[in-house]
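A single protein chain has been omitted from the complex, and every remaining protein chain is retained in its original position.
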Amino acid sequence: MKAAVRLKPGTHFIEGNLALAEGAIAAGCRFMAGYPITPASEIPNRLSQLLPTVGGVFLQTEDEIAAICSAIGASWAGLKAMTATSGPGVSLMQENIGLAASTETPLVIVDVMRFGPSTGVPSVGLAGDVVQVARGSHGDYQIIALCPESPQEMYDHMIRAFNLAERFRCPVFVLPDGFIGHMREQVVIPPDQEIELAQRKIAPAGTTPLERQDFLDPEVAPMPVFGRGRQAHVTSSCHNGQGMRNLTDPEVMHAFATMPIEKILRHRDQIVEVAADYAPGDVVIVAYGTVARSARAAAQAARAQGLAVGTLCLKTLWPFADQEVAAAAQQARAVLVLENNTGQMLPYIKAEAAAHCPVQFLGPRLLGQIHEPNAVLTRVKEMMS
Amino acid sequence: MRTELTIAGVGGQGSITAGVILGAAAVTYDHQYAAQTSAYSSELRGGFAAAWVVLSEEPVLYPRVIAPDVLVAQAQDSIERFAKVLKPQGVLIYDSDMIAQPPAQITRAHPVAATSLARNEMQAAIVANMIMLGALCQVTGVVSPGALEKAIADAVPQGKQELNLRAFALGRERVG
Amino acid sequence: MSLAEHPLRKYTRPHVKKTTTCPGCGNGIVAQAILWAIDELNREEGLSMDDFVFVSGIGCSAWIPSPLFAADTLHTTHGRPIAFATGVKLGLPRQKVLVASGDGDLAAIGGNHLIHAARRNIDLTVVMVNNGIYGMTGGQTAPTTPRGLNTITSPYGTMEPEFNVAAMVAAAGAPYVARWTTYHPRQLKRAIKKGIQKQGFSFIEAISQCPVQYGRVSKLGRATAILEHFRDHSLKLAKAREMSEEELAGKITVGEFCDRQAPELASQWSELRARLGKEQG
Partner (left out) sequence: MAKVTLFPQACKGMEDCGICALVCPQHLFTSSGEMNEAGYVPTRLTEPEECTGCQSCMLSCPDMAIVVVKEKGEEAS
């Protein structure tokens, strides 16, 4: 086919997955590896058209394991790299998500979440992967996860995700659900020159690993990307700051596990993002992703009836917005947690909120369907009575 | 004001395309906000297909259609699935070639013989959905005709613009 | 005598003073074969270690390049080095990307990546050390274990036939496939050199000795006994092709399985980008 063309700056009416693909290109993504899966397939479909036109590469792999591994390889080759899949694919990728975290590899992983467990219902969205993306690989590690609630945020979050991945040298998830992935809405695409892009720091030329700190720096070590004569030593095994394998020294083991976590948590204020719209004494509805829209619609309807209802919508799921949730709970009359699952984030929210006010959970009437605002309003009124 | 629309038919009738064009017209050319979702069965032809569109002057918070203000029905199956959730004062626009008798409780029902008009007057069965869009535009005015015409021209393949725009105009003229 | 005097030491990380393998292990012979091949390419074509990225998986032989080789080295998860290497190669098409790993890593858990890399014909050089056993985990059956052998996990004898990996990779479309044993270090070096020079997927199977685990379960014992077995049972492919299946039982066929040209993936990507770049002006 002839060279595909990126969407021009301006307002478009496009589905979330397409907005996400455009956002990836704008963010500087130059490598995507993926395996087709509903409801994420529009992302590889579009990026396979666009990437070669901007000097990038698209690879359709034999499975999702190969997809994440080759994306990690491409990141070490110096490219901004990503993969996109759904929950079953993330399950297959988990071992190497741990590798990306422990080798401090910048990488964006898109999980367009679908109704599970198992094969489930591919075409129906469900926020079923919110904990597996954070805790699914073995061992102890920290990822960053963003949670868009609209096609516009699918575009915006891709740019933020690549910037965070480059800045903090770590895997970053973007976690829409299939509903937002396939929903069309207005998306404003800015001109490229208005988009701020972060680039990873690169290890100094003319050095070898023993003269550098390539890993385990809580202030983020420059990356010794391949092909530049840096003799980088990268291993998934326990390693020291130079990257050298060490399976005997407990001090090194401790640093290997904790420093990549510390690196992210120390900068949590630059990462964690919420949309807070509540006043003291409100019933605060805490939500994220698609159902954040239900939360806002319910709060709007409640306020129209003179009820004190606010919202706290999480834009990032990981690191968890512990301080923000606690701050809301301290002022709230009660907290109502909405999730399009059976309560995966609830324990984390309770841990911060339950000491300050009552906390209740509301799933959708039918799992996978989004909360109807009236149902939320009814529960809020019950909590107030 | 928030308007909820359902455009439903069977696979191959272009119901989802009509919904996409409606949303694009509202957002791109009519200064409105729109959220559009869809569902379809796995077979390409003959199964169920529907588009849902929420239109508003404000950003759309809740993106789903719960009880449509407008139901565009291109098949008997669409009536069976969606007539019961149409709002009491809701508008039904239906293809009178496919649906003999709309449910009696729907007081604002507008027939248009989209299938036969497309076949016989346009010699293109494929444009029945544009005729339905024309009828929708004429009856409800939720999106301006100018905006819809531009969105149709954007959406259809090169060389097919005129055919589709004529079908759209025909729907506006012939809706009952 | 200082270790620094070995002519290959200029290709190894100075702080890595010794190999981490058991006495008599074939990994060191394969490591040398790789480095001698690079040494020749250094003299003939000016290639240096800076032109290479070495990728390995999990298992004893995954430690051939990591940490020994003074180059970019990427030591990954079990079975996946080819998948990682594919991303590295597509991102750095001018680098030589060499994968060194074992038969368990590349032919068992990573078998699908191996098949598809050969089919894709991406320019990687894969050196598979085949010792017929899981060494690091203690002598369990591998897909390459000869049928009938009693191993730790086949205490009554393996019932499954062994995997002819080189033939499988050739059938999957790789343009260069060869098999030698560690009794043939010169041939091994030549095959690896040819593999590096080949624009496309090249696969070199190095039948190797694990005196500790394979030596134990096969009752061959010492490294030298296994090498003698290789010496006495190796058979050139050309000759093997004239022989019956019965005659070939217990033989190790060695030589080049194929050497041909085919369109390579990374270079096709470069061409596509150039074409689309021109179209866009």
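Just so it is clear, A, B and C label the chains in written order, and each chain counts residues from 1 on its own.
The rule is short, and it goes like this: a contact is a pair of C-beta atoms (placed from the backbone, for glycine too) under 8 Å apart; a residue touches a chain by one contact, two chains touch by 3 or more.
Since this is a predicted model, take the numbers as computed values, not measurements.
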Partner chains on view for the chain not depicted: C
Residue touching the undisplayed chain, where the options are C:R222, C:K239 or C:R260: C:R222
Residue among C:H6, C:K236, C:R260 or C:R275 that touches the chain left out of view: C:H6
Residue among C:T21, C:S66 or C:N131 touching the omitted chain: C:T21
Given C:T73, C:T182 or C:S218, the one touching the chain that is not displayed: C:T182
Where the unshown chain meets chain C, residue by residue: 1, 3, 5-9, 18-19, 21-29, 31-33, 36, 182-183, 185-186, 189, 211, 222-224, 227-228
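In the analysis below, only the chains that are shown with their structure count from here on.
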Centroid distance [mean C-alpha coordinates] between chain C and chain A, Å: 38
Separation of chain B from chain C, taking each centre as the mean of its C-alpha atoms, in whole Å: 61
Interface hub residues of chain C, defined as touching at least two other chains: none
Residues of chain B engaged with two or more neighbouring chains: none
Contacting residues of chain A [partner chain B, same complex]: 11-13, 123, 179, 182-186, 290, 293-294, 296-297, 300, 370, 372-373
Touching residues (chain side chain C, partner chain A) in the complex: 13, 15, 49-50, 53, 55, 66-67, 70-77, 80, 83-92, 94-95, 112-113, 115-116, 269, 272-273, 276-277, 279-280
Residues on chain B engaged by chain A in the complex (per definition of touch): 20, 23-24, 26-28, 33-39, 60-64, 66
